[in-house]
Each structure stands twice: as C-alpha cells, then as structure tokens.
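I'd like to ask some things about the structure below.
Apart from one protein chain that is not included, each protein chain of the complex appears where it belongs.
Per-chain residue numbering starts at 1, and chain names A, B and C are given in the order in which the chains are listed.
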Amino acid sequence: MISDDTRVQFYKDMVRIRTYEAALQRDYHADKTPQWDIGAGLIPGEMHLAAGQEPVAVGLCANLEQDDAITGPHRPHHLALAKGVDMKAMTAEIFGRVTGLCHGKGGHMHLFDPANHFSCSGIIAQGMPVAVGQAFAFNRKGTDNVAVAVAGEGAANQGAFHEALNLAAMWKLPVIFIIEDNDWAISVARDTATPIKDGSLRAAAYGMPSARIEGNDVEAIYEACKIAVDRARAGGGPTMLEIHTVRLWGHFEGDAQAYRGDELQEATERDPIPAYEKRLRAAGLLDDEAVAAIQAEAQAEVEAAIAFAKESPEPKPSDAYLHVFA
Amino acid sequence: MISDDTRVQFYKDMVRIRTYEAALQRDYHADKTPQWDIGAGLIPGEMHLAAGQEPVAVGLCANLEQDDAITGPHRPHHLALAKGVDMKAMTAEIFGRVTGLCHGKGGHMHLFDPANHFSCSGIIAQGMPVAVGQAFAFNRKGTDNVAVAVAGEGAANQGAFHEALNLAAMWKLPVIFIIEDNDWAISVARDTATPIKDGSLRAAAYGMPSARIEGNDVEAIYEACKIAVDRARAGGGPTMLEIHTVRLWGHFEGDAQAYRGDELQEATERDPIPAYEKRLRAAGLLDDEAVAAIQAEAQAEVEAAIAFAKESPEPKPSDAYLHVFA
Amino acid sequence: MTATIDASTRRVTTAKAISEAIAQEMRTDPNVFVMGEDVGPYGGIFGSTGGLFDEFGATRIIDTPISETGFIGAGIGAAVEGMRPVVELMFVDFFGVCFDQIYNHMAKIHYESGGNVKVPMVLMMAVGGGYSDAAQHSQCLWASFAHMPGMKVVAPSNPYDAKGLMISAIRDDNPVIFMFHKGVMGLPWMAKNPRSIGPVPEEEYTVPIGKAAVAHEGSDVTVVSISMSVQHCLDVAEELEGDVSVEVLDLRSLVPLDREAILASVAKTGRLVIVDEDYKSFGMSGEVIATIADHDPSMLKAPVQRVCYPDVPVPYARVLEYEVLPTRDKIKAAIAKVMG
Partner (left out) sequence: MTATIDASTRRVTTAKAISEAIAQEMRTDPNVFVMGEDVGPYGGIFGSTGGLFDEFGATRIIDTPISETGFIGAGIGAAVEGMRPVVELMFVDFFGVCFDQIYNHMAKIHYESGGNVKVPMVLMMAVGGGYSDAAQHSQCLWASFAHMPGMKVVAPSNPYDAKGLMISAIRDDNPVIFMFHKGVMGLPWMAKNPRSIGPVPEEEYTVPIGKAAVAHEGSDVTVVSISMSVQHCLDVAEELEGDVSVEVLDLRSLVPLDREAILASVAKTGRLVIVDEDYKSFGMSGEVIATIADHDPSMLKAPVQRVCYPDVPVPYARVLEYEVLPTRDKIKAAIAKVMG
C-alpha cells in the first residue's frame, strides 16, 4: 500500500516536471521569432520534452537513492528532475550558462551529474551498456546500489539493447532496464518498427524477468519498479520493464506532428496528470486549494531556476578548449 | 519421408565436406615448419574449419536453389560447398591464386560467388543484415527465392543479430536465420556468454517462428530447414533455427584448445559422420564398399581442386591496386 | 549531361534539389528505393526525401526502425542483388553504431570479391553544426569516411551541385557517401546563407564525382574547402574583391580527391588556406597539404593556414560553439596571415 503522503508526493513530483517542461517550451519558442530558427534564442538546439512521461520518472525514482545510477536518453528532463539533479544547475546548462551542470558544454541531451549518478546521451540505446558497467562497479565494490538504463521503445530495436540485456543477465548485475513506450520514435509508429505488441517479451531472450505496464499510472509503475529495484539490490539480477506511456507533444519542439493524425487527440486524452489528480481528489487527498498550492510552488521553483539560468553568465569563449583531456 | 537416395546423398555431401576440411588442414600445416608461422606456407592466414558442422550445411542447402542466397560467417567452407560454390575456384582462392573465386583478394573468410549468391564475412553477425537485404530484393523483384543468414551461437549475442531479426520479422521477408551452436566462441563457452539454454527462445522477441534442433542430425536439420524455407518461399516470413552442432577441431588451426578440457573428448564422440554412416549401414544403404567409393570419390575431387589451386598462377602484384572501385 | 543555368532557371533549396534528384531517378529506374528513419511521411528530418512518400508510397520509400546496422546492411544486400538503394543515416554522428557495415562491407565487398560483386548504393547523411546541437549531433566527419578505401565521399555546397551529384551517385556502380550539411539544405527552420537556395534546372543532369570546382577565381591565395564552409569562403572572397584576389576551390568530394585542381590553383597562387568544419588533425587539411608537399613543397610561399574545427568535441553553448567553428572572420584572418 502506497501511503497517502507518497501519493500526494507523486502528484507534486509530476506537476513539478510538467511545469518545468511547459516553462522550457515557452522559453524555447519565446525568442525564435520572426522566422522560427532552431539555433536562435536563449535556448538553442534540439529540445525533446517529456510531457506525458512523468509517471515513469516519478514511479521509478521513488525507488532510487542518490547513489543509484540512471543513464537516460535524449529526452531526459523528467528523469533528471526525479533523480534529484539540481533544477537550477540543469536549467543553466540548458540555457548554455557557465553555472550549468556542465558549464554549458553538454546541453539538454548531455546532462552529467556525478553526485546523483545521472547522465544521458543523444545516441539511441547507447546509455544501456553504460548502466551495465555502473552496475558492475557497484557489484565489485560491494554496495547494494542499482543502475537504471532508460530508453525509448524505438531504442529497443537497436543492437545495443540486445547486448546490454544479455550482459546484465549473464553477469546477474543490479540493472533495471526501463523502456518508455510512447508509441512513437519521431514519426515512426511503434507497430511499424517491430511486429511484437508486448516488448517485455524480449526479456525472455535473456532469461530475465520482465513486465509490460499499461496505463501510464504512477502507482503501478512505482510498484513494478519496486519489485525490480528490490530484486536488483538483493542480488537477484536485472529486470526489464516496458512501460506504456504517452508523448503528449512533438518529438522535438518544432515538430508539426502531421504524421500523428487522430492519434494525437487520443493521446492528449491520456494525459496522466489530470487523471491522477482526479483520483487523488476522489480519495480526498487533493482539493482545489491544494492543487493550486502545488502548482504555484512548482511554478515558483521553475521560474526561479529559469531566472537563475538567465542571470548566469555565459561561458568564456576560450572555455571551449578546456576539458578535452583531464 | 526422406528418400533413400537423398539419405545417401546427405552422407556423400558430408563426407565431401569433411574430406575437404581435412585436406585443407593437412595442407595448411604442411609447410609452416620448422617454426610454425601463421603467415607462412601455401595457405597463410587464419583458418577456421567446420569439421563436425557438416549436417547443418547439408541439411540446409538440400532445401536451397541456386538463386537462393546465403551469407556465411568466418567458418564458411561447409556452407559454400553445400551451396554449390565451385570447389576448384574456392580452393584456388584459399591458396591465394588468380584463378580463385576472388582472384586471390578475398581469402578463406571472404568467399564471394555471385552466381550462387554465396558470400561470407569475417565480422561476427554482420552478414545477417545483408541477408535481410537480399531477401528484400527477392521480395521486391517478385521471385520466390529466400536468403539464409548463418552465424554462430556466439554471434547471436551481437547487436546485429537483434536488428536483423527484427527487420526481417517486421517486413515479413523470406529469410532463414541459422544459428550454428557449436558450444564455443573461440575459448568462450556458450553458457558463459548467455544465460539462456535455448537460443531459439530469442525469436519470440520478434514474433518469429523458431526451433532448437538437437542431435546434429542431418535429417532433422533438413526437415526443420524445409519447414522454414517453404514458409519463406510461400511468403510466410522469416524463421530462426538454432542448430546444436559440434566443433570437432580448434577454433582456428593452431588453437591448442587447452580451455576445452574433457569436453573435447566428449565432442569427438559426437562426430556426426560416423553416426550417420552407422545409421545408413543399419538401413542397408551403405556398406564397406559404398563407403570406400564415396570416400575415394570425395578425396579425388578434393585433391583435384587442390592440385588446380597449386598449379594456378599467383596474381600479379599490381593486381592489388585493381577493384577498389568498379 | 550537364545543364545550363540562366536567369529563368527556378531557384530551389538544396533539400528540394536532392529529393528531386532521387525522384527523377526513381521514375526511370525501378531498382532505386529509399530507406531510413523518418524518410517516409516525415520526408527526412532535414528534408532530403520531401514529397517522395506521396509519389512512391511505402514499398519504395521505407521508414525503418532505429536499427542502422540492420538497414544499412539490408541496403548492401539489396544492392548486391542488383537494386540501387538510397539509404539515409539520419546524422553522420551516428555512424559509430553501423560503421562496420559501411567500411567493412559496403566499401570492401567489391575489392574482396576481386571485382565480381558490385555495391551500387548511396548512403546519405546530414552533417554539420552551428545551431547548438552539441557534441553528438553536429559533426562533419568526412575524413573518417575518406580515410577508408572503397567508397566515394561527396559533400555539395549548393543546390545545383547537390542535384547533379546525387544523380551521379545513384547511377554510380560504387558505394557513395553523400553528405549534406544541414546549413546548405535551405531549411525554413534554420538560419542559412542565401547560397543554400539557388538555380537548379528541372531536367536531369549530372555533376561528375571527383572534380573540384573553382567556385571563385583568384590569383593571390587558394582557399580549399568543402560543403557549408565553401559558402563562407565565397562570402569572404566577394568581400575581399579588389583587395585580395581569392581563389575558392570547392572540392565537392574528398574521394576521389581532385589533386590536380589543388596543385593547379596553388601553382598559381603560392598561398594556401584550408577551411574545414571537420576536426583538424588527421583529416582533410592534412591531406590537402600533403598533396602539395608530395609534389613540391616550394610551391608554398608562406606557411599554410588551417581554419579547421580544432580537436575538441562540439560544445553546446552558442558562444562556445562559434569559438571553434570556422567562421568568415577566421577565414579572413587566415587569408590576411597567409598574405603576410
């Protein structure tokens, strides 16, 4: 049984992420006028937002400790925030500031926070083997930490997926593989990319326990992740979870999504946050006032982070030459 | 029911291959004295022989036509011979002669015979996607040909395996994936490389029919391949077969196989040719005389091929600069 | 099969020039097909396959799973069986997940087979930075391909060349790497040099692979470049007109490398600047210089200036990225330096 406090916390955490993504979306587009230019504005470059996928991050990370590791994909903000990455430093990074997590060198697809063992990469599925190595290190060092690799359902068709799962299973390492199935890999629909409906079947290829979690429900996700994380901590080896979630917005900002057709409307209706709010209201855990307070708190934190980013200095041009080698 | 003639033919084909591999082994080592030197002698370089794996090649290829394709692995001779590649041209290639299949440029891991749609590659599992593309071409051209990718059980842990199977299944292409499980990938035992005992389980990850064939029995292999090939020809899509076979000799010539221990003796006892001979004798299809005749015929053909190779001229040194571009 | 351009020639983007070239070849040759991620209804992330899906449908314009080794290998298999695939790798930066198929198979099969097997295949891909896409989505990497034998490596700088080179590439019996810089595509959603939209004849025509173009004639200094950077070089050459006479040599391909054109130009000018958005060391600039040094180092009246991407990964922040990108200012400074 998940406690009432935890349930409200789940809601708060999801609202916090959504508020963050919405604010980034706003600021990303704010100064790309008059002609929309991907490289212009205070936040330049590609921008992959995770609206709709908050339950995955929140349900997963509620099971993790600071010294557990996550390797995330190109769409990483929800995971970073839920894992405890400092919002200010992360935002400053996305704004390319010297106060950023990576002093402006990484950008939104390359957030590295060694204190929280969080990293991500823009190359599909390639974070998965890295998580296996982190789990290997935890195992050799005798800690009970776990490593989590998060990747999209599109990424699960990449060779690295196969190699990483097999290695983790063979070596019985404390890894959890989370596949965020949001039905799309850019414009390529899940069901045109693999003939199987239930991706968790793939774990059988490695003798690995697995499950597919439908419903994009933070509590179900939490419970499934709990089993996986507990097993990994106890030395029981890896687990693979395919979590059916939803991509509410474009693949990246600027994606007109013409390819989605009616599905886009249907997807919008699967927004997990109003649904969860409704459940918590029905359970008497939330009311208008509480919701407003939660939203206001989230908004305040996010705007403070953005303000911090905007006020932070840019890196010195010559910093470009630093850090090629340690 | 497999006809008696076919059964005897299977035996002949297996003896032919074994005779070939044994003769190559003999000639490979013949002139590497006094100090054994991998680069010396009439046959230089690495040499991966397939003794023990004849049932796979023969059982498979009995189902194939000339315009069906095979992409083979680094251990390719049994497949090439069974597929109909000219023994003389192939042998000349292995001896590095200008009369060789590839005029001496390819060598034993790179045998290309477009007339028989046979090719192989020394990079593990990378022939598998190529076979998918050949099947794609057959499909688009409206033929009923099939493409077969053959790879070792070690190769099945490589990312390319995963990508190729998924593509073939998604596109329902006429491909047969044959995994030759000979228990070893050089010195790495199968069961230390993946936790699953039955590799055919992996096909479930792509919704693909599959089977594991135990016993290294040419007839069982033939029957299983027949189902797969018929399905592919009829437009029913790909099949994956893991065939348990045996590597009677070293991974490559010169491999002392210290890592095998007792298993080597046990493997020797699983030699498929004496076993099949015994069955055919029991069925009254072979007797001493027939066996001797078959062996003699094979030996004669093989020695003629080797003689052809030895008598053939070497390429001109300047040929090295040809064929970089068409 | 060249084409003439006059005032009436319509002006299109490089993206349109590429997709038109593919469409025209597809109309005449049923063996041509397109395969890659988001090449179907989306039309290619950088527009290289715009409109093709509508005309040719899903059997010939094929969206793939994110399985580059799988589908590039499939392209090779189809090519070996006589088809002429045009395969897209979305960004060159991803070549590390599939390079084996590219250089150990696509590029070598013809040679390994002693000339018996052909692999007529185009592998196209987006390259380049300048819009804050950071370390894994902004590289050029043409030298990484050009270093490996057996594939041609093409990178047009303008729409006219793009169409003609793409038609040549599709008709070529060899594997051709076709690199389009995002900045030359003329995308509506990316800042661009006006040179990314230009006159392109409607008919089919070819531009030969392996011939450099003197994009701007001059006599004081030779500036050798390729792809997007050529546009900057031309801007600089025009700006300096009357002051320094700059010859801009657009290599158009690294393999084959038009060494004669390099030698001819440097023989005339005696001064060499190389502008390259790929990493500096062990790359294009060294090979261009070696072309001179192999022949006659005394052709050079001054030290060579290399305006290349320094040996650092691509940083994200704009101020950092533009510090390391080859820009007009750096090209001008290099010309000034080499002029002494």
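By definition in this document, a residue touches a chain if its C-beta (ideal position, glycine included) is under 8 Å from a C-beta of that chain, and two chains touch if they have at least 3 such contacts.
Quick caveat, the model's predicted, so the values are computed rather than measured.
Across B:Q126, B:N145 or B:T245, the residue that sits in touch with the chain not pictured is B:Q126.
Among the residues C:M83, C:V122, C:M166 or C:V304, only C:V304 touches the chain that is left out of the figure.
Shown as candidates are C:A15, C:I62, C:A79 or C:C98; the residue that touches the absent chain is C:C98.
Touching the omitted chain from chain A are residues 69, 71, 100-106, 110, 112-114, 117, 119, 121, 123, 126, 128-138, 140-141, 147, 159-160, 162-164, 166-167, 170, 322-326. Listed for chain C, the residues touching the missing chain in the whole complex are 69, 93-104, 107-108, 111-112, 134-136, 143-144, 146-150, 254-255, 257, 279, 281-290, 292-298, 300, 302-306, 311-313, 315. As for the chain not pictured, it touches chain B at residues 35-40, 44-46, 93, 96-97, 102, 104-107, 109-110, 121-126, 154-155, 157-160, 185-188, 192-194, 254, 258-259, 314-315, 317-321, 324.
In the analysis below, only the chains that are shown with their structure count from here on.
The chain with its C-alpha centre at the largest distance from the centre of chain C is B. In whole angstrom, the spacing between the mean C-alpha positions of chain B and chain C is 41. Residue positions of chain A touching 2 or more other chains, listed in rising order: 157-160, 192-194. Residue numbers of chain C whose C-beta contacts span two or more other chains: 64-65, 67, 69-70.
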